[in-house]
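Here we show just some of the chains, and they stay where they sit in the whole.
Chain nomenclature is as follows: A and B, assigned in order of appearance, with residue numbering initiated at 1 for each chain independently.
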Amino acid sequence: MQSSSYRPGRIFLYKLEHNSELVRSIVDFAKGKRVKMAVFTVVGAVKQARLAYYDQARHEYQQIKLDQPLEIASCSGNLSLKDGKPFAHVHAVLADAAGKTYAGHLIRATVFAAELHLQELLGKKLEREYDPTTGLALWEFGGR
Amino acid sequence: MQSSSYRPGRIFLYKLEHNSELVRSIVDFAKGKRVKMAVFTVVGAVKQARLAYYDQARHEYQQIKLDQPLEIASCSGNLSLKDGKPFAHVHAVLADAAGKTYAGHLIRATVFAAELHLQELLGKKLEREYDPTTGLALWEFGGR
């Protein structure tokens, strides 16, 4: 079965630093607290962002540049391991002054103000491994 | 009071199968784990999707066909009972190659790659029942 069961660990609220890079800040925060597995959400605003869309036929990411201030209307993801190191998989919906939205896989973003809610998961540590069907690094549950 | 209080049960991480139907996969996963009540989120990508918009005046759903690969920028919902069986209420924000978004009630979608985070809720099992004001199947808390 491609699943694991976890017990809830600590829950953190964290105010991300103004001008920090959002994705790296989440990973660095988790490292500092020795969190290995987690799920999280973020609300706030960013100064600029890079989203990505995965081309399912070509197996490659296309970048979407957003060089403007945007609200983080929705941002959620999970933390697991990739190449033995903490890795954050983050998706986001961003909104401009007219309420128009841009969304996808979040590569990076510069924080204006952002509040992280992170739920630590206690149990099996999942490692991402290359999946030939999709070309993506997906969770390997082992012992099927 | 139209609410219930729950204790946190198991938390699951589940890799949905490539080419499976997303909403049914969540319900089937919950059934397999004997989960009755839950809240969940999904990140990933789909090959195609059917969203719905509820016409609040006519009391009927209008379908939105999306026959293209899309990122799951946000997907969240809950699991309760309808007609005595597990039922998933799912909303989603999907994004295309330009970062343009499509959103609403998620009827079904074909999984390209998707990661489910499901929080089991221990406590009162809620059943959905017809609500004449909205025409929707809403939670019945009973014993008001």
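Throughout what follows, a contact is a pair of C-beta atoms (placed from the backbone, for glycine too) under 8 Å apart; a residue touches a chain by one contact, two chains touch by 3 or more.
What you see is a predicted model, and the numbers here were worked out from it, not measured in a lab.
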Homo-oligomer size of the whole complex, from 2 visible chains: 3
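Note that only the chains that are shown with their structure count from here on.
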Separation of chain A from chain B, taking each centre as the mean of its C-alpha atoms, in whole Å: 21
Contact footprint of chain A on chain B as seen in their complex: 8, 10-15, 17-18, 29, 32-33, 41, 43, 45, 47, 69, 71-74, 76, 93-101, 112-113, 115, 117
Chain A - residues contacting chain B, complex: 1-8, 37, 39, 51, 53-57, 62, 64, 66, 74, 76-78, 89, 91-93, 101-105, 119, 121, 126, 131, 133-134, 136, 138-139, 141
